[in-house]
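Missing here: one protein chain of the complex. Every other protein chain is in place.
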Amino acid sequence: MGYLIGWVFVAKKQYQAHDETVESSVLTKVRGVARLNTTDFKLWGPEDYVYPKQSEDSVFIATNFIETPNQKLRNCSEKSSLPDAQCTKDEDCIEGESVRAGNGIMTGICLKTAGNSTGICEIYGWCPTEIYQKPDKATVVREAENFTLYIRNFIRFSQYNFSKSNVILNKSKNTYLKTCLYDEIDHPYCPMFRLGDIVNKTGRSFQESAVKGASFGIMIDWTCDLDKEDSHCNPHYSFLSLSSNETGYNFRFAEYSNDAEGNKQRTLYNVFGIHLHVLVFGTARKFCIINTIINIASVLTLMTAGSFLCDIILLCIVKKSAFYRNSKFEKITKYVTEACLLEIPVLCTLI
Amino acid sequence: MGYLIGWVFVAKKQYQAHDETVESSVLTKVRGVARLNTTDFKLWGPEDYVYPKQSEDSVFIATNFIETPNQKLRNCSEKSSLPDAQCTKDEDCIEGESVRAGNGIMTGICLKTAGNSTGICEIYGWCPTEIYQKPDKATVVREAENFTLYIRNFIRFSQYNFSKSNVILNKSKNTYLKTCLYDEIDHPYCPMFRLGDIVNKTGRSFQESAVKGASFGIMIDWTCDLDKEDSHCNPHYSFLSLSSNETGYNFRFAEYSNDAEGNKQRTLYNVFGIHLHVLVFGTARKFCIINTIINIASVLTLMTAGSFLCDIILLCIVKKSAFYRNSKFEKITKYVTEACLLEIPVLCTLI
Partner (left out) sequence: MGYLIGWVFVAKKQYQAHDETVESSVLTKVRGVARLNTTDFKLWGPEDYVYPKQSEDSVFIATNFIETPNQKLRNCSEKSSLPDAQCTKDEDCIEGESVRAGNGIMTGICLKTAGNSTGICEIYGWCPTEIYQKPDKATVVREAENFTLYIRNFIRFSQYNFSKSNVILNKSKNTYLKTCLYDEIDHPYCPMFRLGDIVNKTGRSFQESAVKGASFGIMIDWTCDLDKEDSHCNPHYSFLSLSSNETGYNFRFAEYSNDAEGNKQRTLYNVFGIHLHVLVFGTARKFCIINTIINIASVLTLMTAGSFLCDIILLCIVKKSAFYRNSKFEKITKYVTEACLLEIPVLCTLI
């Protein structure tokens, strides 16, 4: 029994109450510049590649894109990869409607190239439609691997009126924060992460992820024993891949302008990139007299159950032994029970 | 007791440990085009009606809007619907301040139309102020009902190092994904949803929701028995209305430009639409020796409690029976207890 109580109270700290409700505020900032080969942008800074600009716990860093320039509102053929856009006669293309996932409204004409029996419906929309192509390795922003992510996470355990930040500012720390880089062993509390490191720690390749996009999770785990000093309550970072190898991570947006004749035109961007999601978990523990009592009661309950189990085992399995059935229960059972007690509850408290 | 254990272990699968912490990444894409009657836009694609452009688990699809064009910075009367903007004399309009929810800074003049004793304060701001009107059924984008929403959801149960996506890409599936549409019975795992279907499944009318805006929840529930094959772990979709009939869902934004004389002007948009929020829940179960032992112990504890209850019932209720009190407890109680045991714990494990 001493052993059991030792286990529950020393190893599992069951004399403490715990609170898993953590209120958290996350602010992320990405830093780094890249040289681009496009005509529009020659240099990309965080103001250009980070979405959304005001990034909290979720941030997207564009690393690749496919541009469809100079789209204008006129007639053209629908995207050929859409199954519903295939046609054999004009009646297949219902005027005024649009096919599923289509880019415009059908004009009622089935466009066929000479000699083919099947064609593609004509649409009125932003033409030409988006070029259907896989993201290209040649256009990827290779510098993104060295971009840094700064995470500021403030947590609060309201129940215990305890709050802490993963970034502690003071004169000696300021220089450290400007030069440190997160590393599990050497700098486990540095809030600055290299993008390439985050991706690699999940077992994925950065360059592959950058080409077609990928999603990653950064888990911050705060396990705090509030009976100890504040300085023992520290974040623990871990990294997860949150997308499969097959799929990427992308989104599209358009930029509108006017051409020389004053007609509206747009450039459509299909942007691929690294999506990061900061997930904060927390558990605070503090001594609590009620928990202590409940756990003593639980241990005893388990012992009662254990002795009951032993009773049954003795009764059922050893029932052949006539001697046992006839003898007085209590004394013999007591010894067996004590042996039983040492095993069952210990297993039970292992959870 | 056999019955009890059967219940707990076969029906409730209490021999398994379960993990309800699911790390999840959601990517949503809306597709479809609509023809508009405004001068500025003749055609609306996802690049125009989806907010924000980089939509994760929360997406807003604009379906209606009220435009207040050509606002300029000058003096005009405050919105008449504001209670604080009402005035009877100039002193009611404190110069340099603004009324609550006001659109500009008061100039200190109370504007009255001839013959009225009350008027509206004059402000300096973007004038004229927004036209106060209910969203109009005439301007709603009717095509939005047929827009499709594609949801990609990747989940991970870190404790079991298990991850899965609701979209499985392979040659045979690719065509399926391009043509399927979610349906509870025929296509329960198709990740493509028609907006009209989502709204209708919650019991709301799409056209009404589209006029003044509404919020909906799409719940993805992953209940996975990891002792079985991966293919048994599948998402289950359900739909919720997350706004009341009375209120709508809208937001405002402004687009700035310069007029012919180079003065700044803006167009204010009050946009109504369908807001969708993807909520992911998950439970993973796996065999666990410790849980098995604990549950056996629990069942036995409940039995002990049951027998104790029976003792008390027998003692208290049947106390009139002198025979009972005088006889030896243990043997009689044993039989009664066994009968009791069959009912109480079974009820208790029903949770």
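Remarks
By letter and in written order, the chains are A and B; residue numbering begins at 1 in each of them.
Quick note on the criterion: a contact is a pair of C-beta atoms (placed from the backbone, for glycine too) under 8 Å apart; a residue touches a chain by one contact, two chains touch by 3 or more.
Computed from a predicted structure; not experimentally measured.
Of the listed residues B:T88, B:N116, B:S205 or B:T247, the one in contact with the hidden chain in the full complex is B:T247. When the full complex is taken into account, the listed residue touching the unshown chain is B:G104, out of B:G32, B:G104 or B:P135.
Although one chain is not shown, part of chain B still touches it, namely residues 51-52, 58, 60, 73, 82-84, 96, 98, 100-105, 124-126, 215, 217, 219, 240-244, 246-247, 249, 251-254, 266, 268, 275, 277, 279, 301-302, 304-306, 308-309, 312, 344-345, 347-348, 350-351.
Summarising the interface, chain A meets the missing chain with residues 21, 23-25, 27, 29, 31-33, 35, 42-43, 45-48, 52-56, 143, 148, 152, 154, 156, 158, 163, 165, 167, 169, 175, 178-179, 290-291, 293-294, 296-298, 300-301, 303-304.
The criterion applied here is as follows: only the chains that are shown with their structure count from here on.
The mean-CA centres of chain A and chain B are about 19 angstrom from one another, to the nearest whole unit.
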